[in-house]
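A single protein chain has been omitted; all remaining protein chains appear in their positions.
Moving on to chain A:
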Amino acid sequence: MNGIPNLHLWLLPILPLAGFLVNGLFGRRFPKALVSAVAILATAIPVIQVATIVARFGSLTLPHVERVATWLSAGGFHADLVFQLDQLTMVMLCVITGVGFLIHVYSIGYMAHEEGYWRYFAYLNLFMFFMLTLVLADNFVLMFVGWEGVGLASYLLIGFYVLKTSAADAGKKAFIFNRVGDFGFLLAMFLLIQHFGTLNYGQVFSQISMHPEWQGGFLTAIALLMMLGATGKSAQIPLYVWLPDAMEGPTPVSALIHAATMVTAGVYMVARTHVIFDRSPSALTVVAVIGTATCFFAATMAIAQTDIKRVLAYSTVSQLGYMFLGCGVAAYGAGVFHLVTHAFFKALLFLAAGSVIHALSGEQDMRVMGNLRKKIPVTFWTMTAAVFAISGFPPFSGFVSKDDILYNAFISSGWGKAYWFVGLLTAGITAFYMFRLWYMTFWGEDRTHKSELVGHGHGDGHGHHGGIHESPWVMLVPLSILAILSVIGGWMGWPEGLGGNDWFTHFLDPVFRVAQVPVQTVGGSKELEAILAGVSTLVALTGWFVAHTLYYAKPELPGKLARQFHGLYELVLHKYWVDEIYGAVIVAPVLFFSRFVLNLLIDRGIIDGSTYAAGMTTQGFGAIVARIQSGNIRSYAGWLALGAALLLIVTYFGFTTNFMLR
């Protein structure tokens, strides 16, 4: 084929779907090795395919569009199965297939002793299918298919331990909170249809660029509704509360879905539809404020958590806030860059935490860990790489991307300095709670024998191992690869202020290029970038130092501080009581309304009542009439005679003359 090469993009999502179908339908009877082989194959081939696409990426004309089939067609409206590839999609494909594949490999080791092994891998492949559909879609409807699908896969995997009530509840919570966001996404799509008559990215964006007079107005409405969708999927204020509970799922799931890929779908969506956001400075401000607020509050909530996975969950919420902050100051490239590096180091953090949990036979409470660095050295070193990356120490990847965002926030006009300051503060808190986790888990005295005091194993089903042991190689290899990526992953976007060329941002420039800059920048320079990088490194060091003092040098101090600042500590420990407030303000009235008004009054009273009444009337009438059927021949004959007599009388008096109206 000359002209446009055919990349067979449809194969990317279809292979995991095939893996899901094979494992989902027949996996129950397969041996575990076969289940893993199917699942790994279904994710490994897309990795290879993505690699070949990367190899010939330079020769493609972008965006590269491949039409698969006609799907929806109603009047002039079309939404077809069309896949498209551009720089942003390419980045997402690399992250999803790469990290996804590594986590599949890791899961073979982590889930080896679990019930429902086949079910787990079937769901995981299903997730890959929907996630790839989401990023490959070339219109909003197909993206929505992926968007809903990843929500479904997330629900299934959070509630994977179906016998645990808390896991089932967490799954429902995640699903319902996502539903609220999806509602916003749907409304945004309706508005798009109303104003543009199409949901195709290219057509919508070109219409917008042809009308420079369109500013704010309905574009703000669309952007805000999309942002509502993004807050649901990406766990931002006000819809973030499902993510910490999602930690009920198996740890590799937390790594893949609730850290690396699915929760970044909101960031992807904002970046993808940046043309709309660019026209609405107020919507961008909302994005930036939500991002900033989320990143700060989530970080403070992470401070007092004792469950290792929950610390990481709040940290994920916080880091996603950074990404939205980047998007909110129109530095979409920086936001996506942080998405990529975060996928590396946060997936690594979760997988390493999973390795710790595996080593401790299912224990997740950091209070009964400690001094594990000698016992599980590979986990320790990979975790260390991730901790340094997320805390923002140069030259680790988190430093580069986070500073990219903070720099862009600093030079943006308006509230830029405020965003920067809160972001910087959060960076310090991040370093603090990550090193707190690091010290509590790997340093200090060994508290593993105290697990009886805390008194509960979280029970990922690792109970029969006995003894602290390093994980098998099948888990350690993905850890090591991700550790390398966490260290060097940021180098592809090394800032110009520090002698790099910021290749990553320039790579994405064709996607994010706009005719009109929505956010004015003031006084950006390479020197300023270098100074800001130095400042944030200092802040990170401070966070490390505080954590070192509190959790290594003077381990009795945190307890004292908690008593001294009791109110503050309680506030943070209980996560600002947000769950309780939502419960009282939203859930309780809704439940009350459902139970008493909708259920008792409308459902039972009016709807059930009317049907029962109709039924009872017929039944009562029937019961009376049924008494005629006595079985007594003479009574039948009597009725017959009565009827005949009646007819006779009617006929005699003249039926037509006397009984019919003329």
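We take it that a residue touches a chain if its C-beta (ideal position, glycine included) is under 8 Å from a C-beta of that chain, and two chains touch if they have at least 3 such contacts; residues count from 1.
In the analysis below, contacts and distances are computed from a predicted model.
If you look up the hidden chain in UniProt, what protein name do you find among "Acetyl-CoA acetyltransferase", "Phosphonate ABC transporter permease", "NADH-quinone oxidoreductase subunit K" or "BolA family transcriptional regulator"?
UniProt lists the chain left out of the view as "NADH-quinone oxidoreductase subunit K".
Which one touches the absent chain: A:Thr549, A:Ser630 or A:Thr651?
Going through A:Thr549, A:Ser630 or A:Thr651 one by one, A:Ser630 is the residue touching the chain not shown.
Which chain A residues touch the hidden chain?
Listed in rising order, the touching residues are 626, 629-634, 637-638, 641.
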